[in-house]
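First comes the structure, then the notes that go with it.
The full complex has more chains than appear here; those shown keep their coordinates.
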Amino acid sequence: MKQIIAIIKPFKLDDVREALSNIGVQGITVTEVRGFGRQKGHTELYRGAEYVVDFLPKIKLEIVVNDNMLEQVTEAIIETANSGKIGDGKIFISNIENVIRIRTGETGPEAV
Amino acid sequence: MKLKTSLYAFILALMPSIAAAEEAAKLDSGDTAWMITACALVLFMTIPGLSLFYAGMARSKNVLSIMMQCLTITGIATILWVIGVYSIAFGNGGDLNSVWGGLSDMFMGSLTAKDANNALPLVGTIPRSVHAMFQLTFAIITPALIIGAFAERMKFGAIVAFVSAWLVLVYGPVCHWVWAEGGFLYSDGVIDFAGGTVVHINAGIAGLIACIMVGKRKGFPTTKMPPHSLVLTCIGTGMLWVGWFGFNAGSALTAGHGAGMAMFTTQIAAATATITWVGIEWIFHKKPSALGAASGAIAGLVAITPACGNVGPMGALVIGFISAICCFLGATKLKQRFGYDDSLDAFGVHGIGGTVGAVLAGIFCAPALGGIGFGTGHEGIGSQLTAQIVGIVVTYAYSGVITFILLKIIDKVIGLRVSEEEETEGLDIAVHGEQGYNL
């Protein structure tokens, strides 16, 4: 099984979720994160005190899938999260050794 | 000023203190005490009342833009009022007095001009300065109501330009028509005790035109745009409700029976509308909501505004009930039906509520229905209603058309809307360079 971590722009969340639903992804975990990357942050100015905010709001998706779904899922994300502008984000893929469904105790691929 | 002749006679009869005052044109410290307080209450409605009510319904990335706009409008309206809008509204326009007050009282010299007895000028029993200030607070909240319609996407510069021009060209004249002696709707005996046409219809229709011209928010209506903090909206609702006593009971201009009844009818209409809106949601959606309660309260307050000093407790109850139904439909169905993006329901609540109230004021002022009598020159519901509808239509037409023209011009010159990118990022950071929350 694989873990797909995708960092995307917040306003793309609904599109991505829908696309993933459509191809049969059953579970996603979403976290609000702040990203530091090529895309530049903005400047805030409070009574003369200037703050450069390097970190931009991003959404992190964690999706664990069986190996056979991997490609389909990443493609779906790339398609929907892409706005062509800097800061669109990245996808990181790593290996997951085991998955357990807490409610039933099922393990492995069928627990995904 | 809101003294319709018939109403005036009525009040005089009731209040020996005023009657006496009129004889000698004497300042009454009690009336003045109440009216100074009323000024504070009505300003409180805009800052922070309305800015909370609206800001809570916006998304968090635009919260400060709303609050900033309210503060800025407070500033602009005050300055313009002093320069000339007061004169347009309450001056004497000579030959043209039926349509505007002229520019003879620019910079408000009349406030400090002493009379033969070396006394400062009064309006009724209160200092002219207090009356001018009270009316200013109305000139502040009216454009502030409009911003709810085009929230979250309009250029700050365009708002400043629009509001400034609108105050001069729309608010000043309409106020004169309805409330200044000699104004043509005033002379027609239109009943608008505290601002159904001048404030709510006026702002509501301007908002409707503006939100259509500025266009929908990006993503509307498919993207979710839930209110970012209904807690703020509820706080704002409480403040608006309380401040509205200044608005409505203050419009009596004295501290007597008239003010007392205006306050009481205001309370009744607001309460009834709150419960009605909550009831509708409960029955049809199964979930009565805080936003529904808040919306109902404001709907009732808006609708009772033109009527509060002229109807009885039971009239207020009916007005509250009907307004909640109409505004509920306005804010939920009408908008969906026609697909415009009146973001915070400036038209859906204020336009519609104001209209409902202005019409019903013409009915429930009837003594037979517990009211205190018709406006000058009217002797039955039929003729009064006609006058009310004329008032409403004129305001819709005039405010709508001028708003349209103003926005067309501003669009050409500086553009109405922020860029897509700025809209996505949020006005707070993109336009104002700051964030609402750093928790």
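Letters are used for the chains, namely A and B, taken in the order the chains are written, and counting of residues starts over at 1 for each.
As a working rule, a contact is a pair of C-beta atoms (placed from the backbone, for glycine too) under 8 Å apart; a residue touches a chain by one contact, two chains touch by 3 or more.
Everything quoted here is computed from the prediction, not taken from an experiment.
The shown chains stand for their kinds once each; the full complex in the file has the makeup A x3, B x3.
By our rule, only the chains that are shown with their structure count from here on.
Distance between chain centres (mean CA atoms), chain A to chain B: 47 Å. Chain A makes touch with chain B in their complex at residues 11, 14, 42-46.
Residues of chain B touching chain A in their complex: 219, 223-224, 424-425, 429-430, 433-435.
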